[in-house]
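Only one protein chain is missing from this complex, and each of the others stays in its spot.
Labels run A, B and C following the written order; every chain starts at residue 1.
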Amino acid sequence: MNENPRFAAVDAEFESRVRDNFARQSLMKHLGAELAEIGPGRAEIHVPFRMEVTQQDNYFHAGVSGAIAYSACGYAAFTLIPANASVVTVEYKINLLAPADGEKLMARARVLRSGKTLKICSADVYVQKNGAEIHCATMLATIMCLPGKSGRAG
Amino acid sequence: MNENPRFAAVDAEFESRVRDNFARQSLMKHLGAELAEIGPGRAEIHVPFRMEVTQQDNYFHAGVSGAIAYSACGYAAFTLIPANASVVTVEYKINLLAPADGEKLMARARVLRSGKTLKICSADVYVQKNGAEIHCATMLATIMCLPGKSGRAG
Amino acid sequence: MNENPRFAAVDAEFESRVRDNFARQSLMKHLGAELAEIGPGRAEIHVPFRMEVTQQDNYFHAGVSGAIAYSACGYAAFTLIPANASVVTVEYKINLLAPADGEKLMARARVLRSGKTLKICSADVYVQKNGAEIHCATMLATIMCLPGKSGRAG
Partner (left out) sequence: MNENPRFAAVDAEFESRVRDNFARQSLMKHLGAELAEIGPGRAEIHVPFRMEVTQQDNYFHAGVSGAIAYSACGYAAFTLIPANASVVTVEYKINLLAPADGEKLMARARVLRSGKTLKICSADVYVQKNGAEIHCATMLATIMCLPGKSGRAG
């Protein structure tokens, strides 16, 4: 995964489409998630700490890491599709590397391979604590593009 | 995966330990999740429909499927460990099979292999709609047992 | 994964197409693999023990378990596609459950979900030893159908 892919968006309005889709995902709002950054073939989602997203030790729940990492993968893929298309997640796999103990959880996703039908993405999850970033999870995900359907990335 | 494993709990009080741990996971409460069933080597978690757990089409968000499926795997493993041990999730992989469109989301997990250090688990996620159950996701997960630590399944 | 899917082949000649494709995979021959069984939505591949397929303890190498399990998934999907289509593996994930110590390695695959573009499959790997079967690995795999291309399952 040491490439530096250069992807180009086919729809110049991709950012507004992505942000509009994100805003309609009630779960993201319920988790306090923010779409922090978006660009061709990449997306980043943040969740500030709050008790509602924790497990029993008051760390971020790994279910939140998984949810924002795969959503970031879906949106990274979403930036590269035509205006009238949509995406759906086929599968994802996550390895948890360290406890997500900190003030903010951040999932950074990027497209590794952009096929016409499938986009293969990776994401890394970091937790910010006292100014440092700890790498706490890594993901591989497969996203399918659906031509001509109303946008769903969930 | 066609075995019918017969696992025995080493701690007779496993159910109260599991239920206590579940009750301390703020995220599960925030998602409206319930620990529906528990037994040696198996666990089932339900989430009734509500808008807060949806994606943009008002289906259950796949992040919720992932979160309750891997949590159910963690608790299935938790039923088989000694009283003074705990578990931590190493990794999980989920394939999404159908849109989670319905009234209730249900993750059913079971231990496939119960090693001393690692428990390998699988889970299937179903959505209940008009009395029928639709198989909407399937997961494999690796859970590590930590001897002598305070219980965390997150 | 407790369904009992009933799939129907759209091409009545699916078995000869699958067997022909398998015969052209040099690696399968090199590993001594046999296509033991085939039916709509399922396939089974066997590898009898020989030193060439072992790791340092003279068990079957887990690379062989992975290779025959994902190939069996590919062929299970192959049984359900039209005569002029082909399949390609998108991804697979395997959990190793026990050492593959025995006389014959057997991968049994079946289709869990048969979409038009994607087939989601699972496989279980067993090793036969002294008449018993030991469950030594389990897999989830995603297979893509390519309409109108020459058959490749590799």
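Things worth noting here:
One rule holds in what follows: a contact is a pair of C-beta atoms (placed from the backbone, for glycine too) under 8 Å apart; a residue touches a chain by one contact, two chains touch by 3 or more.
Keep in mind the model is a prediction, meaning the values are calculated, not measured.
Mapped onto subunit C, contacts with the missing chain fall at residues 21, 24-27, 29-30, 51-57, 59, 61-64, 66-68, 70-71, 88-96, 150-154.
Interface residues of subunit A with the unshown chain, by the touch rule above, are 1-3, 93, 95, 97-98, 112-113, 120, 122, 124, 135, 138, 140, 142.
Listed for subunit B, the residues touching the missing chain in the whole complex are 90-91, 93, 117-118, 120, 140, 142, 144.
One rule holds for everything that comes next: only the chains that are shown with their structure count from here on.
Interface residue usage between subunit A and subunit B, two copies of one sequence, is largely shared: over half of the residue numbers at the contact are used by both copies. We define each chain's centre as the mean of its Cα atoms; on that basis subunit A and subunit C are separated by 32 Å.
Between the Cα centres of subunit B and subunit C there is a gap of 28 Å.
The set of subunit A residues touching two or more other chains comprises 90-91, 93.
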